[in-house]
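Before I ask anything, let me first share the structure, which is written out below as structure tokens.
Partial complex: the chains shown occupy the same locations as in the complete assembly.
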Amino acid sequence: MSKKLKTGIIGLGRIGQIHLANLLYHTPGAEVVIASDVSEAAHAAAKKAGVATTTNAEEVISHPEVEAVIICAPTPQHVPYTIAAAQAKKHVFCEKPLDVTIPAIVSAQKAVNDNGVKLMLGFNRRFDPNFARVRSLVNDGSIGDPHIVKVTSRDPAPPPLEYVKVSGGLFLDMTIHDFDMARYITGSEVTEVYVKGDALIDPRIKQYDDIDTAVIVLTFANGAIGVIDNSRKAVYGYDQRLEAFGSKGMAKAENNTPDNVIRFDDKGGQSALPLHFFLERYEKAYQSCMHSFVDCVLNDKPSPVDAHDGLMATVVGLAAGISLKEGRPVKIEEVYKRS
Amino acid sequence: MSKKLKTGIIGLGRIGQIHLANLLYHTPGAEVVIASDVSEAAHAAAKKAGVATTTNAEEVISHPEVEAVIICAPTPQHVPYTIAAAQAKKHVFCEKPLDVTIPAIVSAQKAVNDNGVKLMLGFNRRFDPNFARVRSLVNDGSIGDPHIVKVTSRDPAPPPLEYVKVSGGLFLDMTIHDFDMARYITGSEVTEVYVKGDALIDPRIKQYDDIDTAVIVLTFANGAIGVIDNSRKAVYGYDQRLEAFGSKGMAKAENNTPDNVIRFDDKGGQSALPLHFFLERYEKAYQSCMHSFVDCVLNDKPSPVDAHDGLMATVVGLAAGISLKEGRPVKIEEVYKRS
Amino acid sequence: MSKKLKTGIIGLGRIGQIHLANLLYHTPGAEVVIASDVSEAAHAAAKKAGVATTTNAEEVISHPEVEAVIICAPTPQHVPYTIAAAQAKKHVFCEKPLDVTIPAIVSAQKAVNDNGVKLMLGFNRRFDPNFARVRSLVNDGSIGDPHIVKVTSRDPAPPPLEYVKVSGGLFLDMTIHDFDMARYITGSEVTEVYVKGDALIDPRIKQYDDIDTAVIVLTFANGAIGVIDNSRKAVYGYDQRLEAFGSKGMAKAENNTPDNVIRFDDKGGQSALPLHFFLERYEKAYQSCMHSFVDCVLNDKPSPVDAHDGLMATVVGLAAGISLKEGRPVKIEEVYKRS
């Protein structure tokens, strides 16, 4: 890979800064030409690294040297910027979710296809070493046909209620990662979803028709059954585990900790709290994720997480919302056709 | 505990032999006076230990020295023998399930209450050191209010199809233990059940309206959500795990192995298969279970697993059957009232 | 194995009672004919099981039905009873150490050989499932040529000083098990020993020329290097671990706990204390050990732990004592020849 991919970043919030640093320091195949943020205060890290900055996202897309645009703007801008970039013949890396409505996602997908550019979505967890290993064991047949896939995904603390109002709810904000993970691990499409959920941590969240605790059952086209358990608050910290059980065996990934020291005293053994939250837990995943994007563009490989993946994660999330509201299993085609 | 409880055993099949040995050699507070089995061949171990034998179960119940009857006969005889023993003022330890129909269970419960005797059901897994520890951590408030309880329960191999025909199906034959475990761990009643299941291991089982793979969601009166995953065939062996997640923390019990040796070579680390099946895995649990029965009778304590526990496990199993058939969540009261 | 081995037990202290129960209830190939203890109070359990009792050990040895004698008397009586039993053509199971002096051990060995009976020593740890698994991995070549063998052996609390006075000291009382384990795992003889030790727990023990903390380096004839670390007091309980490292890999056995539950709260993870002490930790090992003795007699197999094993463990212990006293590595032949 001798040529470098010239990138531009839209949005230098928390996740934009991570992608900036990873492109600059951990992705030998990439350069960052320009980065935008409406707040000039966010420009500091980019400037320090010699990256041009602007408050106007359009300048990133239209910059003549930029070959790929990294979209880290708020969700409502994901599709508009993706379409604009595609029309400008720029490849796109876009944070998840692509959108929370099906027609918008489809329009982005069309723009990308029509203009022959790559689109990769930031489902970074696929690149976590634990989860990628489980996927690889499923993929190479080591566990046989998948029968049961289990995802445990718990946050250390609920987001502010202000955020809950606009986030699209638990399913589109948090579980969407788990829906993608379940699809990724089984290598199959979800056909039905059933949710049992409640507001066990903070009842006020019900005012926003949302929940903070859920068990979600997924049915897959290949016969596998999936189950996700979510909580907005695990007092011991971020809990991210996975298990794939099949006809020839089982693979399971445990949670990660900053160290593996066990201390024994007369009360028993004591071990560390988990890595605090997604920035720490998925540090390597964010790096591999960006490597993978640059690699797919430079070497003309298929996008490892494409618009269809974004579409299906959102569709499952919408079906989950209906299941919760109506207390019944919901077929995915019911939602998909409705769009 | 100076006085010894004088017991008689009905049924010397696999499980009867276990209880016999545990009463003889691991339960200092008990004696075995007489044991019955229709097959005289089954009498050998009892005779060797100086226990009187008979082919007639009624003789065990009516034996003047017998104070407590251990019922290990086939399921259809559980309730008749329980009622007969209760009427003879004998305490009863009965293998699970008490019965697969609600009225029969209620009639046994009534006989026991009317005659002032103890009835304990053989939900031995409650006495497993791992699971009892999780229960104790829930019970003492260590994990706070329970939010999510997860039970993994997988057998090493499916039973013969001949057995499946008469077993009452996955829910009443296998999952019934897990229903009881979920109730035990949460300390609360199930109010609703939803099942997603399939015959992924052996499609022939569908002929008997049964399945071999299931994910089951339970709703509890105290707000907790439970999830059980079952498989009739884990190629790596018997898999029995548990997790309780709550407002103050989480407790999880891993599967058990005969040794904890890890071997490392240039391929990675290798560890042992699990303990083969329930006899090995629950060896300690069977012993503690019988201790507990003898203790509750001798010291007039409440039965740790009573007729109500048997009733509820069966009711949840029946509701699960309806959920599977009709593809919808089923309220427990719907089944309970129907009886 | 249709025939039963008829045994007699000398000594019904703590360890004698364990062997009694295991012979009665866990060793189908054995019967217990008679048991002796100087204190009649110790006879209760034997009487309850229908075993004849006596205060005279000679009666056990001379009892016409007794085919094998289980010697659980104090150490100074091990050799005299072994010789007497051998001369009476009885097989012998003897608790360790056979003796703390080389000539006595050799005289027992001679009596056994001359009379064509079996002698097995109670190095029960060889039968622990963890350690037996490591041995089997060494034995079948899975780890290649052994290079380094590590034994961790720590007691939960030091014995009373009264006991230390007469026990033969750390090496002959406690480490002797570890010397045997190291020989067993490597399958090779110790050629040299070096000790660094101190009284770090209770300095009073130095009055008896003893120590309570030690690191011991062993050199083996096959080139392997062994290291044992001992402490008389691990506040977290009994700690028994093992590691064998070789040219093709490594096998390690961790300590055992009564349950494997981990609880996570906002302080971290908490796990159980180890199984309290040797009775709990080596419960299975004691059973397998007795099975093995009965099997070797009934089926005329070589004793799995013979007089030579007892001799070498003691010789290494004596060499360790010299090394500690003189602060230098000591060749085993230096001690062995001296005898």
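We call the chains A, B and C, going by the order they appear; numbering starts again at 1 in every chain.
Following the convention adopted for this analysis, contacts are C-beta pairs under 8 Å (C-beta built on N, C-alpha and C of every residue); 3 or more make two chains touch, one makes a residue touch a chain.
The structure displayed is predicted, hence computed values, not measured ones.
Enquirer: Total copies in the full assembly, please; the file places 3 of them.
Expert: Whole-complex copy count for this file comes out at 4.
Convention: only the chains that are shown with their structure count from here on.
Enquirer: As a quick test, compute the distance in whole Å between the mean CA positions of chain A and chain B.
Expert: 42
Enquirer: Averaging only over C-alpha atoms, locate the centres of chain A and chain C and give their separation in whole Å.
Expert: Taking the average C-alpha coordinate of chain A and of chain C, the gap between them is 57 Å.
Enquirer: Send over the residues of chain A in touch with two or more other chains.
Expert: In chain A, residues 234-236 touch at least two other chains, as defined above.
Enquirer: Would you tell me which residues of chain A are touching chain B in their complex?
Expert: By the definition above, chain A touches chain B via 144-145, 147-148, 150, 154, 192, 194, 196-198, 200-201, 213-215, 217, 219, 223-227, 229, 231, 233-236, 239, 245, 247-250, 327-329.
Enquirer: Under the definition above, what is the set of chain C residues touching chain A in their complex?
Expert: Contact set of chain C toward chain A: 234-236, 262, 264-273.
Enquirer: Once bound in the complex, which stretches of chain B touch chain C?
Expert: 21, 24-26, 50, 129-130, 132-134, 137, 142-143, 248-254, 256, 258-266, 272
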